[in-house]
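A single protein chain has been removed from this complex, and every other one stays in its place.
Moving on to chain A:
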Amino acid sequence: MVAIPLVVDLVFIWGPALATIVLSFTDATGAAPIHWVGTKNYHTLAEVDPSFWPAVRHNAIWLGVFILIATPLGMLFAVLLDRGLQGSRIYQSVIFLPVMLSLALIGIIWQVIYTTNGGLLNTLLGHGDGGGVDFLGDPSINLWAVLVEATWRQAGYVMILYLSGLKAVDLALKESAALDGANGWQTFRYVVFPVLRPVNVVILVVTVIESLRAFDLVYITNQGGIGLQLISAMITQQITGPGNRIGYGSALGVVLLLISLVPIVAFLVQQFRKEDES
């Protein structure tokens, strides 16, 4: 039974991954003969393409914000809702809603909030007639504006994942912690959190994956233009855009693959070490 998933894995994951690595050393465009160009594509991205290093930096910032803000926020929501607040189902739905909205709608919602042209935020700041802060266009701040959108969505996602984990925690554990005089924070920190280790690992993995493949929000904002360059958006622009620079896009893909390997390897090493211990 292992054979089928293995074949699927080889054909649909490792096959394309290897092909990407091979293509990254060519000038493939989908038309015309393909030539080997050595490491030229890598040279171009590191030395010529003005979007590449900003993209790497933005991906790192994205990951940082997700780990430090979005994910803890989602966990906080989950813990609060798990206490059985009145109307918790309503809060749950509201917080989870952004995860379910279509991208087109999300784009419109935030354009209306952020635009300098009588947007909600600029109107509140007293610039309803224009001349306010260019949240989505100014490359020194638009990443942060989009990260607010991303957090708005990621927190809801993490909340749902974590909430399902919290529901599974044995109530007796919490009760005995309370009997021992632990306060809310202590109960969470020393009892609930360690018990939820498997869920935590899932959430960490989800967070890392979501940061690396972050793409849709910047794409609907300015197609990954200035201030919002991300590696995944660059790959999309190069490969699926009208240009079809498949060779160059593949080089970007390989870079993303290498970056993705870091957390994956770290995760696997930790897993194996644990298995050895047990």
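Descriptive notes on the structure:
Here is the rule we use: a contact is a pair of C-beta atoms (placed from the backbone, for glycine too) under 8 Å apart; a residue touches a chain by one contact, two chains touch by 3 or more; residues count from 1.
Here is the rule we use: contacts and distances are computed from a predicted model.
Missing chain, UniProt protein name, picked from "Thioesterase", "Monovalent cation/H+ antiporter subunit B", "Multiple sugar transport system substrate-binding protein" or "RsbRD N-terminal domain-containing protein": "Multiple sugar transport system substrate-binding protein".
From the options A:135, A:162 or A:188, the residue with contact to the chain not on display is A:135. For chain A, the residues touching the absent chain in the complete assembly are 27, 29-32, 40, 44, 48-51, 102-105, 107-108, 111, 114-117, 130-139, 142, 216, 219-226, 229, 234, 237-238, 240-245.
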